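Structure first, commentary second.
Note that one protein chain is taken out, while the other chains of the complex remain in position.
Coming up: chain A.
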Amino acid sequence: MAQIPSLDNAHLNLASLREQSQKELLNILKNIRGKKCLVIDPKLGGSLSLLIQTSLLKENGAELRHLSAEPVETECTRILYLVRPQINLMKFISSNIQNDLSKGVQREYFLYFVPRRTVVCEKIFEEEKVHHLLTIGEYPFYLLPLDEDVLSFELDLAYKECFVDGDTSSLWHIAKAIHKLEFSSGVIPNVRAKGKASTKVTEILNSLQVEEPINSADMGIPEINTLILLDREVDMVTPMCFQLTYEGLLDEILQINNGSVEIDSTVMGGGQQDGKKIKVPLNSSDKLYKEIRDLNFEVVVQVLRQKATSIQQDYAEVKSTSQSVSELKDFVKKLNSLPEIARHVNLAQHLQSFTCKPSFHARLDIEQTLLELQNYEICFEYIEEMIHKQEPLVNVLRLLESKSNWLAIARALQLIVEDTDTANPNDISYIFSGYAPLSIRLVQHAIRSGWRSIEEIMKLLPGPHVDLKRSVSNSSSSQDANPVFQSNLDRIADGRRSLALVIFIGGITFAEIAALRFLSSQEGTGYDFIVATTKMVNGTTILETLMTNNS
């Protein structure tokens, strides 16, 4: 099963987007003649593993290495550094080069920034007096398809940068990526943004449209009808809730990185206890995974049992009664799904070893109780108990998120839902067994009738919001091609399905993606969603980023 996800069923031509990125990277390699050592920073390497097969890179003469403080071990005389513009990485490169110089090693150095070069980074090389040795370029890689409906900007630190450090270069990156997308899919007419960062991105997008206008007159109807931008800050509650969908649970317990989880081989039926770990890719190319990833875990185990039992029954029939050739062939086809079933039964079993613990259920109780603002006193006692027992600090922090105005918001948006049927849900609240993610409720309102109807609630949530319709005036006079902005709401009411691009700045959780997919499948929604995020997150990773950077 491929680790690089198939994009054949995407609503947008993501396959060509990815192909474009592949071509650009290979061109960079081809422009350097002969064998070269390609040194990539490890995080970027992870992203690239979802973009292009390493064999393809090797075919183009690249020897692959990870960038670290240690000097690069290679015989190559040409070194190509492919890195994000981060100061610590520049220092590694600089020390690599200094090391070579001190040993009298003669090499040609190429440095390609991803996605663009920055003055700050280049200054480091000037200071270290190695700038003249570098040939500098850019690899404009802005968007990575994680799956057929999920895109990532691969911006690790976006949340902290924007909201803690006040550094907005990641916002420029996002706006630039959208703008690039619009060159092929058309200017997105409806834009709804909530939050400081999101509204800033809208501003940058508008100025990009002025600098490099997209001539919509040549293109047909824009492929994407609505752009919704949300700051993570607007809903910090949802990521703090333990995710209960299959994919969400996998992320919470095993950490999904670059579309796969790493686990002991014994979990997957490896046999030997040799501590070996294997990578299990998780994307929509795995047909069974696509079916169960967004279901509440309670339901997933039932589905797996059903599938395994059904094959067992069919097998019994095959063995006992005489079957026609076509019946036998059908059964063989069914058997092809057996490895997938086995894979997920093993994973589910592993997950259940966590979820069956009383501490897990107690923790869910707390969460749910906090969400309903009931019995605060008892909860605080429990939290003190946890601190006393030295439960990982992260878990404790998660439970101490303060939610002012929460009650009003929860009531108005119907976040707490009684009697959720997780097996046959009719509302996104099935995702958290009775709590509808606030962020997705906002998206629901955005596409249904705009945010006007919940104006009062929007004021209770952090950051400004924007509701506008963009149009590009006719290109009869190219000097006059200024975008016209109106703030009236307009709905496409012709019964066709529309495509909405939903962008989370600061990260999105798998559970929220599941909620969007569910929303899309509901009758009456009329929208398909493509999700873009700075990075996939969960409560733990958000807090870890904040904590490590504060120390």
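The definition used in the following text is that contacts are C-beta pairs under 8 Å (C-beta built on N, C-alpha and C of every residue); 3 or more make two chains touch, one makes a residue touch a chain; residues count from 1.
Following the convention adopted for this analysis, contacts and distances are computed from a predicted model.
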What protein name does the UniProt record of the undisplayed chain give, "Protein YIPF", "VAMP-like protein YKT61", "Peroxin-5" or "Trafficking protein particle complex subunit"?
-> "VAMP-like protein YKT61"
Of the candidates A:94, A:420 or A:525, the residue in contact with the absent chain is A:420
Missing-chain contact, candidates A:244, A:295 or A:440, resolves to A:244
So that we can see where the missing chain sits, which residues of chain A does it touch?
-> 244, 269, 296-298, 301-302, 304-305, 307-309, 311-312, 315, 318, 323, 325, 328-329, 331-332, 335, 338-339, 341-342, 345-346, 348-349, 352, 355-356, 358-359, 361-362, 364-366, 368-369, 372, 374-375, 378-379, 381-382, 385, 420, 422, 433-434
